[in-house]
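Quick notes on the structure that follows.
Yeah, one chain of the complex is gone here, protein chain that is, but the others are all in their spots.
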Amino acid sequence: MRWGIVQFPGSLDDRDAWYALCRVMGAEATLLWHRQRELGGVQCVVLPGGFSYGDYLRCGAIARFAPIMESVTRFAAQGGLVLGICNGFQILCESGLLPGALVRNQGLSFICERVWLRVENAQTPFTGLGRPGELWRLPIKHGEGRYVVSGAELARLEQRGQIVLRYVDSAGRAGPDANPNGSLNSIAGVCNERFNVFGLMPHPEHAVEKLLGGEDGLKLFRSIEAHLA
Amino acid sequence: MLVKVFITPKEEILDPAGRAVAQALRSLGLEQVESVKVGKYLVLRLEVASPAQALQAAAKACEQLLANPLTEDYRYEVEPE
Amino acid sequence: MLVKVFITPKEEILDPAGRAVAQALRSLGLEQVESVKVGKYLVLRLEVASPAQALQAAAKACEQLLANPLTEDYRYEVEPE
Partner (left out) sequence: MTGRPHRAQSDLAEADLEAALAHGLSAGEYERIVAGLGRRPRRAELGVFAVMWSEHCSYKSSRVHLGKLPGAGARVINAQGENAGAIDVGDGWAAVFKIESHNHPSFVEPYQGAATGVGGIIRDILAMGARPTATLNSLKFGAPQHPRTAYLTRGVVAGIGGYGNCVGVPTVGGETSFDPAYDANILVNVFCLGLAPASRLASARARGPGNPVLYVGSATGRDGIHGASLLASAAFTADGQDKRPTVQVGDPFTEKLLIEACLEALESGAVVAIQDMGAAGLTSSSAEMAARGGLGIELDLDRVPLRQAGLSAYEILLSESQERMLLVVERGREKEVAAIFARWELACAVIGRVTEDRRWRVWLGGAEVANIPVELLTSEAPRYERTARPPLPDNKAASAGRGGEQGFERRAPTSVEQALTALVARPNVGSKRWIFRQYDSLVMSNTVVGPGSDAAVIRLKGTGRGLALVVDSNSRACWLDPYLGAVFTVIEAARNLACAGARPVGLTDCLNYGSPESPAVMWQFVRAVEGIRDAALALGLPVVSGNVSFYNETAGQPIPPTPTIGAVGVLEDVSTRLTQVFKRPGDLVALLRTGRPSLAASEYAAVFGAVRPPEPPRGSDADEPRGRQEAADTCVLPSPVLAREKRLLETLVVLAERRLIESAHDLSDGGLAVAVLEACLNPEGFLGAEFELPEAEAGWQRELFGEGPSTVVVSLRPGREREVAELAGAAALEFRLAGKVSEQPRLRLAGLADLDVDELAHRYQQAVEAALDGYGR
């Protein structure tokens, strides 16, 4: 399979995603410039972390208008797999490909640390190799990762299993102490209704090597590979 | 023509920044502060011929970019320079 | 009583947010946009008896906390609820 990683001005973790996919996993990945309109036949599009356009107005608000996003939207409508990590998640919410929005962390400051996540739905293309209830250790690094969504929508998301990852403590319990940014229902990652678009605040691409602190992120990328195989 | 845009967090969305500011003001001795909302204030300078055109541009700008309808309310006003 | 505070980056100070927004609006087809300033908009709800008291509190709040005199200009207005 071929991965495509979109580069917006201000993308930062684009090279990290590329390194994780190509160098660590040995997969094939190409970088997609924000101005281009072609996706070059990739099977999964990754919107990486960073501060697209400086995130000066609202995270992801400007990037959603980049020329390439038209193609990404079309690709998603056709069922193509789209993965948004951190800023990528924010862009997906802003462009309406995912429900909800990401606002400033409850504690008001940027947080960079490793957190525990519980796999809530292991039947998505993004988590297929996980078990339900399995714990993954991934780093977060964001200032605006508090997931919010309307009450009615939240109930639907929960009911349909669109909540894919939740912040928990090391024992797997969700709660205010294990919720780093104040997200509604401790939500860390969400799928769209068709389960082909997934956004998460934690960074799987920063958890692919033991040397750098853990490999749980590989489970996510490998799930996608397995799904497409 | 100037367009002034006022953006505030929606009532139902927790506004920790507002809460922090309120707290800080109270600890400065302003105990009269009941609550604070922290929003955004944008001033757009437009090269348009009429207030109507400015209003139209403002509407488009707010809808498409400036505010997120899920989390924010907005209003705007036009002011000749 | 409500106090509305409008804070803008000073004229000579770089406003990267304003620049980014202006550029984005133009590329959305709003070529009329000459420039944008991005500032803050705060709404303070005060438990005070008179507009004069509200004004006094607002002045203190702005001076001591809300605005950074080195980089920002501000103004405020009082509005009965």
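Remarks
Letters A, B and C name the chains as they come in the text, with residue numbers starting at 1 for each one.
The rule is simple: a residue touches a chain if its C-beta (ideal position, glycine included) is under 8 Å from a C-beta of that chain, and two chains touch if they have at least 3 such contacts.
Bear in mind the structure is a predicted one, so any value in this text is a computation, not a measurement.
The hidden chain makes contact, of the residues A:111, A:135 or A:184, with A:111. Residues of subunit C that touch the chain left out of view are 9, 12-16, 20, 64-65, 68-71.
Residues of subunit A that touch the chain left out of view are 9-10, 12-13, 15-16, 19-20, 23, 49-51, 53-56, 109-113, 139, 141, 143, 203, 205-206, 211-212.
Here, only the chains that are shown with their structure count from here on.
The mean-CA centres of subunit A and subunit C are about 34 angstrom from one another, to the nearest whole unit. Separation between the centroids of subunit B and subunit C, computed from CA atoms only, is 9 Å. Subunit A and subunit B, compared by their mean Cα positions, are separated by 29 Å. Touching two or more other chains at once are residues 21, 24, 28, 38 of subunit C. In subunit A, the positions touching at least two other chains are 57, 61-62, 65.
Note for the complex: subunit A touches subunit B at residues 57-58, 61-62, 65, 94, 100-101, 103-108, 148-150, 182.
Partner subunit C is touched in their complex by these residues of subunit B: 6-8, 18, 21-22, 24-25, 28-30, 32-48, 53, 57, 60-61, 64-66. If you check the complex, the residues on subunit C that touch subunit A are 16-17, 20-21, 24, 27-28, 38.
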